[in-house]
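Apart from one protein chain that is not included, each protein chain of the complex appears where it belongs.
Let's look at subunit A:
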Amino acid sequence: MSVLDIQSLTKDFGPQTVLQGLNLHVAEGEFVSLLGPSGSGKSTVFHLIGGLLQPNHGTIYLDGENINGQTGSISYMPQSPSLFPWRTIIENVILGAELFGKPDKEKAKQMLQRAGLGDYIDAYPAELSGGMRQRAAFVRSLLSPQSFICLDEPFSALDEFTRVDMQKWLLSIWEEERPSVLFVTHNIEEAIFLSDRILVLSEKPANVMEEINVTFDRPRSEDVMLTNDFIAMKKQIYQTLRGE
């Protein structure tokens, strides 16, 4: 069970209001994207959920429990892979679990095999490509004990080809495991391709401008990106973001 419920969340930094009464709900096993331009306070939402910041108003509930300002409630994958250079891949992916007890190395090995990193279990991050490092970072978040996963623009630093590969890969793993995911991105296609639901954020102060249900069948393949429905949806979101 992991249901995230955010109610009228407001955050000010000094005189500037970054979030204004944000409401957000992620159901069990749902993949929800927060889509917004850079600097729209997407990362602030994560810092609030992660407990690094205290909201000025509003409450964050995870499985019905108030987690305002409480760290360690969610599993997190940052924008940069943030692997420790002196740890091997296996040691890196168990780090999240290690913080809360004894990690399960066997499970980690299996997961790495499935992530296509079987040959790199004992390699150091420096020996891996950018895409592989991001995979390792995602495996780390899957292996963390918290079942709710927050992904913060995980593919924004990758090149176009690697990014599409990674999106497909992420989707395949997610469709098997079905954790609840909150995904932050500024890439419209990525949001449509991956999500069940997209929340389009406005500029500061950030609020949900539009909520879009993505109803394409799962498991999804890359071909869905070329359908008319997909392109129409992309256009609709684009216009919303432009304020038309």
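In this section, contacts are C-beta pairs under 8 Å (C-beta built on N, C-alpha and C of every residue); 3 or more make two chains touch, one makes a residue touch a chain; residues count from 1.
The rule is simple: contacts and distances are computed from a predicted model.
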> One chain isn't displayed here; going by UniProt, is it "Phenylacetate-CoA oxygenase subunit PaaI", "PPM-type phosphatase domain-containing protein", "Sulfur carrier protein MoaD" or "Sulfonate/nitrate/taurine ABC transporter permease"?
Replying inline: "Sulfonate/nitrate/taurine ABC transporter permease"
> For the chain left off this view, which of A:82, A:156 or A:172 is in contact with it?
Replying inline: A:82
> Of A:50, A:131 or A:179, which sits in contact with the chain we cannot see?
Replying inline: A:50
> Of A:144, A:167, A:185 or A:207, which residue touches the hidden chain?
Replying inline: A:144
> Among A:124, A:169, A:216 or A:230, which residue is in contact with the omitted chain in the full complex?
Replying inline: A:124
>> On subunit A, where is the contact patch with the chain that was removed from view?
In response: 46-47, 50-52, 71-76, 78, 80, 82, 84-86, 95-96, 98-100, 124-128, 133, 144, 146, 150
